[in-house]
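One protein chain omitted, others in place.
Residue numbering begins at 1 within each chain, and the chains themselves are lettered A and B in the order written.
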Amino acid sequence: MTKDKLYTLLKEKLGDFVELAANDTDLPTCIVDVQHIYQAIALLKDEHGFVFLTDVCGIHYPEQLLPLGVIYHLHNFKTNERIRLKTFVSAESPIVPTLTSLFESANWMERETYDFYGIVFDGHPNLKRILNVEYLDFYPMRKEYKLEDPTREDKDNRFFGR
Amino acid sequence: MERQDPHIIIQPEDIDKQYHTLNLGPTHPATHGIFQNILTMDGEKIIDAEQTIGYIHRAFEKIAERRPYYQIKPLTDRMNYCSSPINNMGWDMTFEKLMGIEVSKKVDYMRVILMELARITDHLVCNSVIGVDSGALTGFVYVFEQREAIYEIYEEMCGARLTTNMGRFGGFERDFNATAINKLRALLKRLPQVLHEFEKLLVRNRIFMDRTINVGGISAERALNYGFTGPNLRAAGVDYDVRVMNPYSSYQDFDFVIPVGQNGDVYDRFCVRQQEMWESIKIIESALENMPQGKPHVDIPHIYLPPKHEVYDKMEALIYHFKIVMGEIDPPKKEIYHAVEGGNGELGFYLVSDGGRSPYRLHFRRPSFIYYQAFPEIIKGSTLSDAILTMSSMNVIAGELDA
Partner (left out) sequence: MSEIKPAYNVVETPDGYSAPGLFATSLDKVIGLARKNSIWPLPFATSCCGIEFMATMGAHYDLGRFGAERLSFSPRQADLLMVMGTIAKKMAPIVHQVYEQMTEPKWVIAVGACAASGGIFDTYSVLQGIDRVVPVDVYVPGCPPRPEQIIEGFLKIQDLVGNESLRRRYSPEYRELLKKYRIA
């Protein structure tokens, strides 16, 4: 499936809620409005054979209007095509519909995305932290948080370029 | 004493059902790793299971956003530490794809050999541990000797055994030396004998078959829905293999079979892994046979790390060394997804580059993480001892699970 074919296909159903991503990607990529992402993926799964959800992950662009994103990779085994869909939400109400009713595998991948970025998956059966401790009070993969362990005292910043 | 009326028949629903909770893990000796399963049990039968993971979460993806490309490779080692060369080379290939570099056939073939060796070590650990969990320690001791032999080949290539950090962007730091070739040939001679012996111990062993057939099965449809890949998916009957579907590193040059199971149960997983090792041996033999001549790396100075002795006496080499290690490579702004067939399934690298010295976002698609969530569904209704076997046959690697 080429990029344009994916775009026209989604455009037909969703109208203006879909846009083509920039050129520098290796897979056909579309950005879908968050209200319609579920519909788009259900359409691709049921009618176009994208039965395998390869991956779900989050991303954070702090300077964008809609800073938090979710990225889906889908795979059609019959024609051996991969596609990528993206959707973006605001930091104030980061709510994305869950895919758990379409793919069981989305369950943990969405929990991981929630754990890392605080993106809330609406309708998820068990949305709680998965990898981090439950009492963690921030979403560590957001760009503003530091990587290093704050309790270390033996590191001299002069020697670590910080 | 009051006698019961023999005509009264107690219906099953009249008995007051009592379930109890069993906390399996996180440091249970039978689970081979740090997973917690809170089981609701009816006697010996499992009614429900709730998993807790993340006990060795090390924040790989966050680290990857702060490290130059070159320094990310040690992280990939520690993901699936049973088959780290596959992870290493997967990352190398991802970066080469980002930079648009073509490596020579020689590099491809060397990578194929090392990746297939890694696949063998991975499957050896998994299958021998299935043996241990079903009560046969002998096989474990047999095959671990061969695993050591493979580690010795790694040592010749990179000096390390387990967390190899092998290879460079654009190739290898050195070719196979004579010792490595000899060791490889000795292994190719000895390993089939050991595998035969191992199979004789288990494959048609009545006890082993009774313990594993129809235990922990999953249908192809459910497996796909749960995002299974690798041997576990193939055991369920889907012939999906990244090496064939999206060939990388010249896998299209090799003739091999994708073994497929039927029921997706423990026995099928065992047999698929066993068969894959035979295929791997075939691939290695063929790659060794047809190994092209030439340099084991590309000649692109700003990508391929210069040899150490040149770094000490040549100015350009020193500059390039510094630039590569410190991340002054100037990658293009691009988004790529690259997948390799890891020991447990499709190991994917989703890389977003903003042209900076480290990835803007690097996400690892870790197969164990995705398929382990099917575990409660698989073990529901089975006994505790079967659940342990199911877990070891799924080959969930804690490092890969928790990232």
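Rule of thumb we're sticking to: contacts are C-beta pairs under 8 Å (C-beta built on N, C-alpha and C of every residue); 3 or more make two chains touch, one makes a residue touch a chain.
Bear in mind the structure is a predicted one, so any value in this text is a computation, not a measurement.
A.B. asks: Determine which one of B:24, B:46 or B:82 touches the chain that has been left out.
C.D. replies: Touches the omitted chain: B:82.
A.B. asks: Per the definition of touch given earlier, which of B:90, B:131, B:343 or B:399 contacts the omitted chain?
C.D. replies: Touching the chain that is not displayed is residue B:399.
A.B. asks: Using the document's contact rule, name the residues of subunit A that touch the chain not shown here.
C.D. replies: Those residues of subunit A that touch the unshown chain are 131-133, 140, 145-152, 155.
A.B. asks: If the missing chain were put back, which residues of subunit B would it touch?
C.D. replies: Listed in rising order, the touching residues are 26-27, 29, 33-34, 54-59, 62-63, 74-75, 77-78, 81-82, 125, 140-141, 144-145, 147-148, 151, 161-163, 398-399, 402.
Operating definition for what follows: only the chains that are shown with their structure count from here on.
A.B. asks: Could you pull out which subunit A residues touch subunit B in their complex?
C.D. replies: Touch list, subunit A to subunit B: 24-27, 29, 51-55, 57, 59-60, 71, 73, 77, 80, 82, 84, 103-105, 107-109, 112, 116, 129-133, 140-141, 147.
A.B. asks: If we count contacts the way the header does, which residues on subunit B are in touch with subunit A in the complex?
C.D. replies: Residues in contact with subunit A: 53-54, 57, 59, 61-63, 65-66, 97, 222, 224-227, 238, 240, 245-246, 332-337, 339, 346, 348, 350, 352, 361, 363, 365, 369-374, 402-403.
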